[in-house]
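The complex appears here minus one protein chain, its other protein chains still in place.
Right after this comes subunit A.
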Amino acid sequence: MVKKADTKVTGNSLYSELKRNIDEVNEGIGHSPDLITRYLQVKLANDLPLQGAILYMDGLSNSTSMLQSIFAGSDDNNHCKTPAELLNYCKDSVITEGSVQDIHTFDDMYDLLLTGNTILLLEGCSQALGVSTRDLKARSVEEPNVQSVVRGPREGFTEVISWNTAMIRRKINSRHLWVESLQIGRITKTKVAILYIDNIVADNVLQQVRERLQTIDIDGILESNYLEEHIQDKKYSPFPTIFNSERPDVIAAGLLEGRVAIMVDGTPFVLLVPALFTQFFQSSEDYYERSDFSTLIRLLRFVSFFLATITPSFYIAITTFHQEMLPTTLLYNLASQREGVPFPAFIEALIMEVTFEILREASVRMPKTIGQSISIVGTLVVGQAAVEAGLVSAAMVIVVSITAISNFVLPAFNLGIAARIIRFILMMLAASFGLYGVFIGVIAIVFHLCSLSSFGVSYMAPLAPFKLTDQKDTFFRFPIPRLITRPKSLNPKELIRQKKS
C-alpha cells in the first residue's frame, strides 16, 4: 500500500519550474550519486538566455553526442519564442539520436531515465524530452560455452535482449518473424520478448504463452528460469518441458518448426516451447553433419540416456538378486572383487555416486585456476584409492564412470539432471526388489512421461501419439532434402517446409 501511494506522488505531471523538477527527481531516486545533472544555457529567439538541464544515469547512457548537437543547434535557433517551442525545435531538428520521446509525467521520466535515456528539461516548460542515448556495457557476442559444436555457427546469445533479437533477425530475414515485447517484474521491469514466425506458429500455443506470461506477478526476473518455472506445465517433474538454448541457430531452427521463443533481458539462455522429450536428444550439429553420422550419434544419445539412468540399478539388481544371469566367469570376477568389501552393493553404489556428484558440483563451482587439482584428487580418490582401500569394488568404479560419462553425452544439460535424479530412485528400487523393482520403476517413468505435455503438445510426441511422418527426425535424421514437412506434432499452420526435389 505504501508503494502505491508513493507512485501516485511521483506519478503526477511535471512542473514548469526546472529547479523543482530536478529536486523532485533527486528526491525520488534517493539522491543516488549516479544520477548526473548537467545545467546548460540555451538561447531563445530574442537572445534571452534560458536555463536548461539534462539528466542521465552515469554508466547507462552516453550523452556526449546529444550535448554536442544541442550546443551546436542552439546557436542559430532564432525563431523559438517560448521554451516549449524550443523543446519541440530540439526534438525535431537538433537532436541527432534516433529515438526521442515527449515526457509529461515523472513516471515516464523515471522509466526512461533508468533505461539509459537522457532527459532534457527546460525552465518554464512542463514537458521534457527523453533521448535514447543508451550506452551498453555488455559482453560481446562469444562462442557459447555450454552447447558447443564441432561444426556450426560459433556465436552465442548475449545478455542484451536487443542484440539477441537482432541475431535472430539476421538469421530469419522475414517480415513474418514477429516480436512481442512485454515487461515482467514489478521492481526489475525486465524486458521479455516473445518471438515467433507468424504464418507458421500454432495459434493456441502462442495464445498459451501469452496468457501464462501475463499471469506472472513477481518482483523480479533475473534469468529465464524464473519464467520457465512459472509457465511450465507440471511443476513437479524431473523432466524439463521447456527447452533452452544459448545458440541463435537452435532458436531459429525452433522458430522455423513453429515453436515460440521467449527471450529475457539479462541472460543468454532463451526458452523454446513447446518442448518434446525427443528434442532434448537433438543437437544443432545433427543438421550440420551428414545424416548417416547424425543418426548414429542420435541413437548413441538414447543409449547413453538409458545407461545413465539404469546402469547402477541394473548392476545392483543383478549382483544381489539375479546372480544366475551373469556369465559364470564374470561371476567369479565380480565375486572376487567383492571379497572384503564391507558394504552391500547398494551402499557401495551410493558412496560412489554421491562422491562423484560432489566432485562434479565442486568442479563447477570452484575457481577455474584450481580446477585441475580437483580432477587429480577426483580420479585418484574415485578411481584407485577407494578400490585399494577396499571400500568399493573395482567393478563399481566402472559402473559409476560409465554412468557419469554417458550423462555428459546428452546435449541438453537439464535432461541429464533428470537422469541423475531418477538414477537414485531406481537404485533404491533395485536394492529392495531387484530387477522387478527396476522395471516397475521404468514403467512408472514411462507412464509419467506419457502424462506430461508442453503447451498443449504431448511430451512424448511423435512417439505417443505416434506420428509416422515425424519419425524422419526423431530417432533418425533423414537427409535434409527428405525433411519435407515440419513436425506434425507441433501443429504448424504451414506444414510443408520445402518442395520435393
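The definition used in the following text is that contacts are C-beta pairs under 8 Å (C-beta built on N, C-alpha and C of every residue); 3 or more make two chains touch, one makes a residue touch a chain; residues count from 1.
Keep this in mind: contacts and distances are computed from a predicted model.
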item: Undepicted complex member, UniProt protein name, chosen from "Branched-chain amino acid transport ATP-binding protein LivG", "Secreted protein", "Ger(X)C family spore germination protein" or "histidine kinase"; value: "Ger(X)C family spore germination protein"
item: Of A:L44, A:M352, A:L429 or A:M460, the one touching the omitted chain in the full complex; value: A:L429
item: Residue, one of A:A345, A:V382 or A:V397, that touches the chain absent here; value: A:A345
item: Which of A:S32, A:N204 or A:Q323 contacts the chain that the document leaves out; value: A:Q323
item: Selected from A:L334, A:V382 or A:L490 as touching the chain missing from the view; value: A:L334
item: Touching residues (missing chain, whole complex) on subunit A; value: 319-321, 323-324, 328, 331-341, 344-346, 425, 428-429, 431-434
